[in-house]
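All protein chains but one are shown at their positions in the complex.
By letter and in written order, the chains are A and B; residue numbering begins at 1 in each of them.
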Amino acid sequence: MFQQSINKRKRKVRKGSRVMVGFTLPVVILYSLFFLVPLLMGFYYSLTNWNGISKTYKIVGFSNYVKVIMNPRFLNAIWFNARYMVLLVILVTVVSLVIAMALNRTKLCSTLFRSIYFVPAILSLVTVALIWNELFYRVIPVIGQQLGIEWLSTSLLGNPKTAIYAILAVNLWQGCSIPTVLFIAGLQSVPMELYEAATVDGAGRWARFKNITVPFLIPVINMVIITQVKAGLTVFDYIKAMTDGGPGHATEAIGLLVYKYSMQENKYSQSVAVAMILFVIVGMISLITLRITGDKQVEGD
Amino acid sequence: MRKEKKFIVLLMVTVLSIALLGGCGKSASDANKGDGANSSGNQVQTSGKDSSEVTKIEFFQTKREATETMDQIIAAFEKEYPNIKVEQNIVPDADTVLMARAASDDMPDLFNHYPTDANFLQFAKDGKVKDLTDKPYTANVIPEYLESVKVDGKNYIMPFSIEFFGIYYNVDKFEAGGYEVPKTWAELVALADKIEQDGDIPFILSNKDSWTISQALVFNIETKDRGSHAEFYQQLLDGKASFETDSIFRPALEKTYWMVEHGQPDSISVSYDQAINDFATGKGVMFPQGIYSLPSLEAANPDLNVAMFPMPNDSGNVKETVRIDMAIAAGKNSNNNEEAVDTFLSYLTSKEGAQMFSDLDHSLSAIKTVEATIPKAQAVVDSINANRVLDGAAPPAGFEQAKRSELQTLVMDGDVDKCLKRLDIVWKEAVSGQ
Partner (left out) sequence: MEQITKNSTKIKKGTSYTLRTALIYIFLIIGLIIILFPFYITIITAFKTTSESAANFFAFPKSFYLDNFKAVLQKANYFTYFFNSVAITVVAVVFILLLTTMCAYAISRNMNHSKYHKAIYYYLLFGIFVPFQAVMVPLVKYTGDLRLNNQTGLVLLHITFAASQAIFLLVNYIRSVPSDLESAALIDGCTIQGAYWRIVLPLIRPMLMTILVLNAMWIWNDFLMSLLILNKSPNTWTIPLFQYNFKSQYTFDYNMAFASYLVAMVPIMIIYAFVQRYIVSGLTQGAVKS
């Protein structure tokens, strides 16, 4: 009898509750208004020849997509983002993990070290990019000349071959802070007894790292990879503030191409077409990453 | 019940913070009412009738070098017309903002733009700017300039200042090295060699900002032989000419690349601002640029002893080509302040306002009564007085942007042939994109 009434109540609470629907409404409404509507608008405009301001326009089907894909600038942008993303994911993961392991070992001044290593994360990307912009022009070449390193003797941002690495370096300078903190927390969640037991069993340093540390870090690694994949595919602020896509088109990322097409080059409808393609690419790659990292997590568990 | 109360309290806090947010939004909009940014109807005011009421107009500044000059003119204007308050609005990426504002029918009352710019032509065609053809103050403008900026026979923009290009040089270094101002291209080449022998850098360039390559180098060199682009563009449209076969463009690109070779070794990584700072603080000997850079050079180093000479060509008989630099348009919007806008435009184009601008900005004026005195560029002004050509031709939308990237590629690889071919391609793309 009593049990029944509980169940009844539970059901009432669960199913009939308008409150539970009401709780979701503010977010759902905002999200629909400011996310879904613009997304659909964007798709619609990508099928027109609208220039962004005129009163009339025609539906032109998928011809904007054809124009975009045929343009070498677009392929160039895709290639830039692909390289940037892969390098960013690998480097951020490796560098932050190494720093985290080192920081995890320190006892002397460890708080000081950790707080300084985190500082870049709290700064705005624009400020960081602007400072590095000056450093690349006025400071680093001087150091390069002093050390006699030729590729460092001129601004890395000015060379189409090295500009991507210069941007990447700045991104790493700032972007490793949060992953490092996450990795430290992950490392601290590994029970020390496991290491001790493994050492007694004669496991080497690498074996311990591979078989004990990594499995415990899998959730963090997944999170880092997923966030960096998206960051790499949508990189914008650093490029806007440092090279604006140059020299030539060497650092023209897709995000910047969308911006330039729509705001500077009167190619509004093509810019939304690029944006739609970017959406599909990011969606697909994110799904694949989620799938892969999800599988790994199961293995790890 | 008590828990419910708590929830109600929470809701009230929410509502309150919304109100607060709205409040802070409002107070900000009150503060900038006049710049038309929050173009709700609450700004509807009539000017002049009631002396206590102040009409505000927004002047949207797209040319950041002119900001401080405009501030001074506005101050003088407001003294004379206390009923009108002009708020100058300067934002980063002004072109982008203007496009966005045009898209949402929120044009500023007044803004400066470039009559041949593709975005501006779009504004004119799509009815985003007011037709100024019949305004009395158009009579203040030199007719040739007024004529050159007409779109479909109408004036949507008022030419205001005239820009010209040349080569700035460090006068102290010229005196110390015993250099002479070159009259022909060959003399410029010899001068550059001599400067290099003396261990200095002949040219300070800012090739990271591709617009400077297009204007300060290619346009600067090319127009000394070509003059106006009107005929060339028409021939390109008719298929009778191409960049590849044109007799002026190829040598102009070759000369551009020659300058790059005699610029700083890493000129591709130097931005316009950095170049201004470098040249003003004594790096290099010459700096090819437009007259609009002079206020910035002086700001970067007030003690700089600088002058400008005309860009030479092979023969020494140059077509001293000028362009309309700043021009002013009035955006269509719902702010009911046309009278005030007209008053300000009349003032700007009057002898008083335009003379003040010319004096402060060191530019030539499109206004009839103004006498420009630019002692630091006297040689170029003389050359203009002797051989002036006005270039008011506009390429198809998107071409200038695409051209800049191609020219930047040329600066990096020096491949003139490839660059000419690419220019023909991007021209066709721009034409078909229209």
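In this text, a residue touches a chain if its C-beta (ideal position, glycine included) is under 8 Å from a C-beta of that chain, and two chains touch if they have at least 3 such contacts.
Everything numeric in this text was worked out from a predicted model, so none of it was measured.
Touching the missing chain, out of A:Val68, A:Val220 or A:Ala250, is residue A:Val220. If you put the hidden chain back, the residue from B:Val54, B:Ala76, B:Ile90 or B:Ala379 that touches it is B:Ile90.
Screening A:Thr243, A:Ser271 or A:Thr293 against the full complex identifies A:Ser271 as the residue touching the chain left out. Contact between subunit A and the absent chain runs through residues 6, 9-10, 13-15, 17, 19-21, 23-24, 26-28, 30-31, 33-35, 37-39, 41-42, 45, 52, 98-99, 102-103, 105-106, 108, 113-128, 130-132, 134-135, 138-139, 142, 173, 178, 181-182, 184-186, 189, 204-205, 219-220, 223, 230, 233-234, 236-237, 240-241, 254-255, 258-259, 262, 268, 271-272, 275-276, 278-279, 282-283, 286-287. Looking at subunit B, the residues touching the absent chain are 2-4, 6-7, 10, 14, 17, 20-22, 24-25, 28-29, 31-32, 35, 37-38, 40, 64, 67, 89-93, 96-97, 100-101, 103-106, 271, 273-274, 276-277, 280-282, 296, 299-301.
Note that in this section only the chains that are shown with their structure count from here on.
If you average the Cα atoms of subunit A and of subunit B, the two centres end up 37 Å apart. Contacts from subunit B toward subunit A in the complex involve residues 93, 95-96, 99-100, 102-103, 118-119, 122-123, 125-128, 207-208, 210, 265-266, 268-271, 274, 397-398, 401-402, 405, 408-409, 411-412, 433. If you check the complex, the residues on subunit A that touch subunit B are 51-55, 136-137, 141, 154-155, 157-160, 243, 246-249, 259-260, 262-267.
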